[in-house]
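All protein chains of the complex are present and in place, except for one that has been dropped.
So, chain A:
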Amino acid sequence: MNSQLQNTDLLPLEDILNTILCDLKRSVREYTTATTESNCPSIRQMFTELTDSTLKLQGNLYQIMSQNNMYTAPTPAPRTEVSKQLQSAQQTVQKAQQFVQQRVPNMNAAYQQQPNIPSGPSKFM
């Protein structure tokens, strides 16, 4: 029985890679939470870099698995559904703009004037 096990993988590569992919996702979430809950700027910076690096590893492993047919590609969303969501999103954008314009009337003017406003006290004064 032992010799049979020696000749057979304890776990197929596909399953091992799937487990790693899941743990990378979990790791990214943990690094992101750690970043948002950091107090020391140097530790926040470290967690930000580790989040980014782990996201890259997760993306890289996903690509490898996808290229080797180890991951079933998600089904594409139908056009009718995309159009429906787009229409809803456009309404949301419009309403958000109206909301801001009603409450911050000078916002557009402020943006337009910005180039003429000094960015702060002049260093040469």
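In this text, contacts are C-beta pairs under 8 Å (C-beta built on N, C-alpha and C of every residue); 3 or more make two chains touch, one makes a residue touch a chain; residues count from 1.
In this text, contacts and distances are computed from a predicted model.
Q: Considering only the chain that is not displayed, what protein name does its UniProt record carry among "Spore coat protein", "Aminomethyltransferase", "Aspartyl/glutamyl-tRNA(Asn/Gln) amidotransferase subunit B" or "Cell division protein FtsI (Penicillin-binding protein 3)"?
A: Looking only at the record, the undisplayed chain corresponds to "Spore coat protein".
Q: Hey, which of A:L13, A:A89 or A:V104 is the one touching the hidden chain?
A: A:L13
Q: If you put the missing chain back, which residues of chain A would it touch?
A: Within chain A, the residues touching the omitted chain are 9, 11-13, 16-17, 19-20, 23-24, 26-27, 30-31, 33-34, 37-43, 45-47, 49-50, 53-54, 57, 60-61, 64, 68.
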